[in-house]
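As structure tokens, the structure follows; a few thoughts come after it.
Here's a slice of the assembly, chains where they normally sit.
We just call them A and B in the order they show up, numbering each chain from 1.
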Amino acid sequence: MIIQLENQISDQLKKSIIEKVHELKYKTTEVNTQKGNYIIGIGKKDFDIRKIGHLEGIADIHIVSDDYKLVSNKWKVKPTVIDLGDGVIIGEGHFAMMAGPCSIEGEEQIEKTIEHLKANNIRIMRGGVYKPRSSPYSFRGMGIDGLKTWYKAAREAGIKIITEVMQVSQIEEMYDYIDIYQVGARNTQNFNLLDELGRVDKAVLIKRGISGTIDELLYSAEYVFSAGNESLMLCERGIRTYERASRNTMDINAISILKEKTHLPVIADPSHGIGIRDHVEPVALASIMAGADGVIYETHEKPDEAFSDGQQTLNFAESARLIERMRKTYDLRESF
Amino acid sequence: MIIQLENQISDQLKKSIIEKVHELKYKTTEVNTQKGNYIIGIGKKDFDIRKIGHLEGIADIHIVSDDYKLVSNKWKVKPTVIDLGDGVIIGEGHFAMMAGPCSIEGEEQIEKTIEHLKANNIRIMRGGVYKPRSSPYSFRGMGIDGLKTWYKAAREAGIKIITEVMQVSQIEEMYDYIDIYQVGARNTQNFNLLDELGRVDKAVLIKRGISGTIDELLYSAEYVFSAGNESLMLCERGIRTYERASRNTMDINAISILKEKTHLPVIADPSHGIGIRDHVEPVALASIMAGADGVIYETHEKPDEAFSDGQQTLNFAESARLIERMRKTYDLRESF
């Protein structure tokens, strides 16, 4: 049960509502986001809404049979739309393209990439400055200094930044230089990180875990939302299966299923989803037909010289072709 | 190595070529299909083609580094096209739609389905008369009598038939009443069945195994091809993973990868690929953008009353909408 409270509710009134809910044997969690105040009630599923629906201070009550609540499609009428400012909008009717290298490597690379994005009218650039690497001996990214360099160039060009945050202490450090915090596939269930991202007023994109279920992804989003941050996106980036012909198995089903289950925007990552340069385009276009609200992918001027993920990175010519085809595919889907 | 022999080659000449190949320490397999005669050589991968390329009787020699040979894209310049007669063609430029119920249930159901297909200009009808069922107590299909009834109605309507063959003894039994033998996901590695289907002059569609790899699917095709039958299609129908929100995990990657690796047409089965009625359409359209040469899906006048698979079966209105959208999606892809 989600109880939406009236905006100007007094503490006393709120307290009396919570008491009533406790009388119904529901446990409660108070949620105050940047956009609204809610009481989440967890308890038995069959429940007579009339027992509390009339109480003063309640704007609306929703029965949500899913085990996740605030991110469920069952209570929120409209899809979530995320406004990054300067006309960059994600969600419902605004197809989001995010492109850039796996790792930020230096000033020249940043400039070349921004030039490519501008030429193709892409407004969001991806790139890693903190890199989660299986081996401690691999390149772990340029860190905060790389981010500052990137930020300067991107701001001048009107480009927004999405980059991965790996731990709580980086949230504040990065805050002034990014537009979207990305939670990587190895941190999807790093609950402390999710809790803290719920307290920030910047957008968050959560990647599905390496072998996370769709439900687990929704629960992880519930962590961020219930801690206060509604500016949330989810990202399908392929799952781990027995098949070895591709790096991961892009779960195209998940895109369609997530669109049914949640009001949050769903982004597809075909680069990680298949992991092979020549196949990124078909998987990207397929993701759009499956319902994705956006695509995030890797591009680099010279993929073979990239510090990481070169095998799945498009060069700029391939990227430009993909962008054009994505736009046409999205238009077709929207025409249905 | 694949040696294409000249069509009118004498036995003696063929024998002398094989001897030469043996001298190079290659093992040989003779393959005589309905379309050509080949010698497959298995041995070390680096090989000087000039040592036998000049021999009389040899039309062409191809080095194929894949472990499967005849189904590989590395030797055959043109994609395989399958002509079922009466203008029904599958492959390269001919988008194939195959629709119908999970199980054939009776005369009325057959007629209703055919009517729906004709109204939407679909030329191939799917349906099961022998059903592989996990439990011995489930409905196992109407058998050969059901097939005969179906055949009569379909022929009159100019509709082709694809249906599953489960064992060797059914091949002959079914021969006069079908156009495409379907090998089900539980039989992808039923090698005796594949061998025998290689000796038949009717088209064969092989479904990927329930947790089969892409390579295993290609090897299974190699069985049929090397036993003599080149009229072959492959079908991606979802694989078994840990995810429980969908019946299977549609491996969209596999479609794109198969199109690169083989000259055979690749068909997508979104009904089994996701297993949930409301999501069949997005997965079908996604499969087309990923490169599929056709789509096979389940439709029934009253899905909720279907003998099997009702939860993933479209009603005729949903089916008609899907057909229209598939055509538009295919046209967009072909325009790229």
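As a convention for this text, a contact is a pair of C-beta atoms (placed from the backbone, for glycine too) under 8 Å apart; a residue touches a chain by one contact, two chains touch by 3 or more.
Because the structure is a prediction, the values reported are computed rather than measured.
Of the identical chains making up the complex in this file, 2 are positioned in the shown model, whereas the full set numbers 4.
To be clear about the criterion, only the chains that are shown with their structure count from here on.
Its C-alpha atoms fitted onto chain B, chain A is found rotated by 180°, rounded in steps of 5.
Between the Cα centres of chain A and chain B there is a gap of 38 Å. Listed in rising order, the residues of chain A touching chain B in the complex are 211, 213-215, 238-239, 241-246, 249-257, 260, 273-274, 276, 278-279, 282-283, 285-291, 325, 328-329, 332-333, 336.
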